[in-house]
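Below is the structure I would like to discuss, written out as structure tokens.
Complex shown without one protein chain; remaining protein chains in place.
We call the chains A and B, going by the order they appear; numbering starts again at 1 in every chain.
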Amino acid sequence: MAVTPDDVRHIAHLARLAVDDARVPELVRELNGILGHMEALGKVETEGVEPTTGVGDAGLALREDAGPPIPLTRPLEGFAPAMRDGFLIVPRLATHADEEDDALA
Amino acid sequence: MSGTMPSAAVLARYEMVVGLEVHVQLKTRTKAFCNCSTSFGDAPNANTCPICLALPGALPVLNYEAVRLATRAALALCCAIRERSVFARKNYFYPDLPKGYQISQYDRPLAEHGHLVIGTNADGSPVTVGITRVHMEEDAGKSIHDRYPGLTAIDLNRSGVPLIEIVSEPDMRSSREAGAYLRALKQIIEYTGVSDANMEAGSLRVDANISIRECGETALGTKTEVKNLNSFSGVERALESEFRRQVDVVSGGGAVEQQTMLWDGANGEVRPARSKEASHDYRYFPEPDLPPLVLATKWITAQREALPELPRERRDRMRTEYRLQEGDIEVLTASAALGDYFEGVARHHGDAKAAANWIMGEVLATLNATDTPLDRFRVRPADLAGLLDLVRDGIVSHSAAKRVFAEMVATGDRPEQIADRLGVRQESDAGALGAWLDAVIAEHPAEWQRYRSGERKLQGVLVGMVMKKSGGRADPRKVNQLLVERAIG
Partner (left out) sequence: MTIPGDRRVAPDPVSGVEGAFAAMERARAGADGLNAVLWHDRDHALDEARAGQAYLDDGGVPGPLAGVPVAVKDNIATLHLPTTCASRILQGYVSPYEATAVSRLRRAGGIVVAKTNCDEFAMGSSSEHSAFGPVRNPHDLARVPGGSSGGSAAAVAAGVVSIALGSETGGSVRQPAAFCGVVGVKPTYGRVSRYGLVAFASSLDQIGVFGRSVRDAALGLEVIAGRDALDSTSDACPVPVYTDAAERDLEGMVIGRPKEYFPPELDARVARACDRALERLVDAGATVKDVSLPHTALAIPVYYIIAPAEASSNLARFDGVRYGLRIEGDGLRAMYDATRSRGFGPEVTRRILLGTYVLSAGYYDAYYRKAQQVRTRITEDFRAVFSKGVDALFTPTTPTPAFAIGSKTTDPYEMYLNDIFTATANLAGVPAISVPIGRVDALPIGGQFITPHFDEPTMFAAAFALERALGQEAHR
């Protein structure tokens, strides 16, 4: 399962990281180098072994359906990069359609 | 988008196969994973905190009420509840998704294997749609794209509000069935008090998966997902339109491609939402910030026992208990509240048919005209029953009763008080009637003589005069009797 340049571009896109083509070969090498060491896992017999999910089997402690919310010692306006009329502001999606469904996901 | 429309003959060769994914907002005071209020209409980002803003280091803590309501809905849909369900992260970037992932459930959802009865076949057997799963998740915030040119405005008040996603089996074969499923689902959600389930307000959202196949075929075709559906009728129209589009493609020798379509209600057509290469890879994995949700068998049983009477059970009971026509029962069980109202009136008054007629007539008309929800309607069942008693006992006439009712709606006073205030109680006391009759006889001796000597057709005239003198309060039946007695006597 070797990582290809296309894989790197794909996961960079998924992770919203701009990776300029010059760095792709280097990353391909690094990732394959690291993943090479992971092959050792393939040799372990894990038939019927439960994957670890969460630590401890106590189960989830639930909270009461009540306030108050945890207060902010400084308002959102105090640290948000861009706000207007109380709204957080971001640039409009350049290609809107391709993430429209995400908005509804 | 192909504009051509396949002929009826071609359409008839195919059937649609529909499955629905419905998101329902749970009626909790606070959000799923933080203590922020779920109330709407507040100033943008007013209901936010370190957790729903996804500040560095903040962690989710699950709301008990969200679990209770989700379980309640799942039980009402006859699902099997998983005693150990697991939350998962659904990873994708969107500015109204603060953490960069949605906390949802994936391979071990809260509930599975349910079903919902959406109607009755000609042979009386129930039409059933399978429920694949019911899982818990959190809502995203709101992105407003048309407020500032070139910018998107984000309001995170909705971010983290608890939802359930209800996924149906692909069991529906027509847009009509899809509509029936949605109405039955909405009704059961309302009956259980899990949600307002209001599509206009966004507390109920629908996505549809639709494929087509030639009638008689059993294999499933390639499905498309239709989104942006904002009303039940919109769902039905969108399905019809997508059905025609797919038939057009397939009958033309083409192949339907798996993609997401958006319903454009204004132009009454569906259009592709995104290109295939941007297809998504959500990288689900178990949410490490939340241990598995473990529900005790005893607790689940208690939730099942706490379920209210559901729409179908209620209709069956009312059918036998009140012997009403199917149509009336449908209307009267539309909501739990209306059903309770009807039964309240029927129990106090006794005559279920009369109660049904008044509620389906005057009451619903008034509620619709003033669009008042039943719980804020001033006429309580006992009082309406009281009014119906007055009519039955001939104490107020049917036409007067409508005036009394109008006053009850306006003031909330009891019908007896209002009948007195309006002076519409019918007078049946012999003394009073006699006095009016004497007066009439005194004023019209000639007519009285002719009547006594057998000119029976004058009876109506004389009764009319008495009624007039009584200001309409005399009970006409009694006046007639009295007239006859005097004539003979």
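What we mean here is this: a contact is a pair of C-beta atoms (placed from the backbone, for glycine too) under 8 Å apart; a residue touches a chain by one contact, two chains touch by 3 or more.
None of the values given here were measured: they were computed from a predicted structure.
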item: Interface partners of the hidden chain - shown chains only, full complex considered; value: A, B
item: Contact residue for the chain not shown (choose from B:G57, B:G216 or B:G327); value: B:G57
item: Touching the absent chain when the full complex is considered, from B:E21, B:E83 or B:D289; value: B:D289
item: Touching the absent chain when the full complex is considered, from B:P6, B:P95, B:P109 or B:P311; value: B:P95
item: Footprint left on subunit A by the chain that the document does not show; value: 1, 3, 7-8, 10-12, 14-19, 27, 30-31, 33-35, 37-38, 40-42, 44, 46, 49-56, 58, 60-61, 63, 70-76, 78-82, 88, 90-95
item: On subunit B, residues whose C-beta touches the chain left out of the figure; value: 50, 53-62, 89, 91, 93, 95, 98-101, 152, 154, 281, 283-285, 288-291
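Just so we're on the same page, only the chains that are shown with their structure count from here on.
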item: Euclidean distance of C-alpha centroids - subunit A vs subunit B, Å; value: 40
item: Complex contacts: residues of subunit A adjacent to subunit B; value: 14, 16, 53-72, 76, 84-93, 96-105
item: Sites on subunit B touched by subunit A in the complex; value: 28-30, 34-37, 43-51, 53, 61-67, 84, 86, 90, 92-97, 102, 140, 143-145, 147-148, 150-156, 205, 207, 227-228, 260, 262, 273-275, 278, 280-281, 283, 286, 288, 290-294
